[in-house]
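The complex is shown incomplete by one protein chain, all other protein chains being positioned as in the whole.
Here is chain A:
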Amino acid sequence: MSTTDGLLIVLFLALFLAPAPLLGRFFYRVLEGERTWLTPVLRPLERVSYRLGGIDSRQEQRWQQYALALLMFNLVGLLALFLMLLLQAYLPLNPQQLPGLEWTLALNTAISFVTNTNWQAYSGEGTLSYFSQMVGLGVQNFVSAATGIAVLVALSRGLSRRSAEALGNFWVDLTRATLYILLPLSLVLAVLLIWQGVPQTFSAYIDAQTVQGGTQALPLGPAASQIAIKQLGTNGGGFFGANSAHPFENPTALSNLLEMVSLLLIPAALVFTFGHYVKDLRQSRAILACMLGLLLIGIGVSLWAEWQNNPALASLAVEQGASLEGKESRFGITASVLWSVATTAASNGSVNAMHDSLSPLSGLVALFNMMLGEVVFGGVGAGLYGMLLNVLIAVFLAGLMVGRTPEYLGKKLEAREVRLLVVTLLVMPLGVLVLGALAVSVPGPALAISNPGPHGFSQLLYAYTSATANNGSAFGGFGANMPFHNLMQGLAMLLGRYGYILPVLAIAGSLAAKRTVPQGPNSFPTHGPLFVTLLTLTILLVGGLTFLPTLALGPMADQLTLFGGH
């Protein structure tokens, strides 16, 4: 590692952390309808949206109504996208004359984008028309992220309101999140990316003469706008198959840094938004410290692993610096590792290197990041509400030790909340372990695996983990596009999304209805180093205990096979 690498890490951390407090405060204000400098521009647009949708923006919803609105909205989005992908051949903006998708792939893709997963069992440039990309996927890139923000906002209100019935209005939260948060930031990022050379055009692909004399079709399209929201909305679905390892999707070192920063920007800022909701920024700092700690552990382990010499090559007469195979040589090791950790931490799923080629240990970090349920920053909104569930578990487990029944921010945690928490705890094991076990038990699905031994097992494990965690990144080397995986992973994605959202909204509703116990020096402290440590250990313990055996059969065995006996 060189000084430049160190500088890159520091720059990366500084760029997404520094704006978080201000941005978080801004998010809070726009989400609560307060006046900001964007209001004159966007307020008329917001009003028109409500009028078109026939929505009374002052009408608040109970959690059941909120959840119903969310489900209906997502269901309509899913069906529309599914049909669009099936019928893409008959729709405009299809200069390459691409045919409609096979129905399992169309369903898988529709679910994937509605659930903010962006698992792609296809290659964008060879499968999707510009219409499908922009109107289909592009819209879901925005609204799936906005849905996550809405759920987080509902939970924050649940924790901060006293003896209240309503959690806010889903339509209002969705509209404001899209208009005031996602659109402006995407616009800025898209312009920056175009400046760096990312294409933004409706023209057809270009046939180029290669140096060897052959011809190559260079895919183009409205990429910059798509990539901006792909990163900011923690979607991760690349415009091109190679995602951000593709030179048109990620042309320069600066674009690489910008894309990396933007995938953690909103999740980090939302931590402060939460603090404003509960009127206690100490809570934000504690949660952020825990997230940052886990991120740094991941980065540290991965970097260390990647800079190791490969023992398999030790006897050969080659000079080894680091394992560059499968990494984009334009970015090098550090930028690739940073991205791999950040993208799996943030439930983004975009990649700038093939995770299949990561050393087993950094592959394990990427896997484990997702297995924790995407709570290390995590998806937009989704990461923080997932983290808050972990906070509730930590408080429930250890809270008794101060001699009071457990409470978080003055809200007592009782049987009903715990029952809902348990439901969310079961999501990852169900999606990863049960569906994964099914995939290896029936004949056929295992054919998707391209490597023998533990590494091959990691491929499958990664695919189901990525789907359930709504991450969407691929390990690479896993031939996912077969009906079994398309359907099962579709199921995993739905489970991973709504298996959290519905219990979270129910918890929010039940917490909102409770009275708030005053906080004092004898309440369970949910800020400060002690709690940060407790929270971190709880997350690692719950995730670790659930997945250690499977990790042992995958990346751990892989690592020990490689390094065993040395």
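Everything that follows uses one rule, which is that a residue touches a chain if its C-beta (ideal position, glycine included) is under 8 Å from a C-beta of that chain, and two chains touch if they have at least 3 such contacts; residues count from 1.
Everything below uses one rule, namely that contacts and distances are computed from a predicted model.
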Which of "Glycerol kinase", "Potassium-transporting ATPase ATP-binding subunit", "Amino acid ABC transporter permease" or "Cytochrome c1" matches, in UniProt, the chain that is not displayed: "Potassium-transporting ATPase ATP-binding subunit"
Listed residues A:Gly349, A:Pro454 or A:Gly499, member touching the removed chain: A:Pro454
Touch residues of chain A, complete complex, unshown partner: 162, 393, 396-406, 410, 413-415, 417-419, 421-422, 425-426, 429-430, 433-434, 436-438, 440-441, 446, 453-454, 457, 515-518, 520-525, 528, 530, 534, 537, 541, 544-550, 552-553, 556-557, 560-561, 564-565
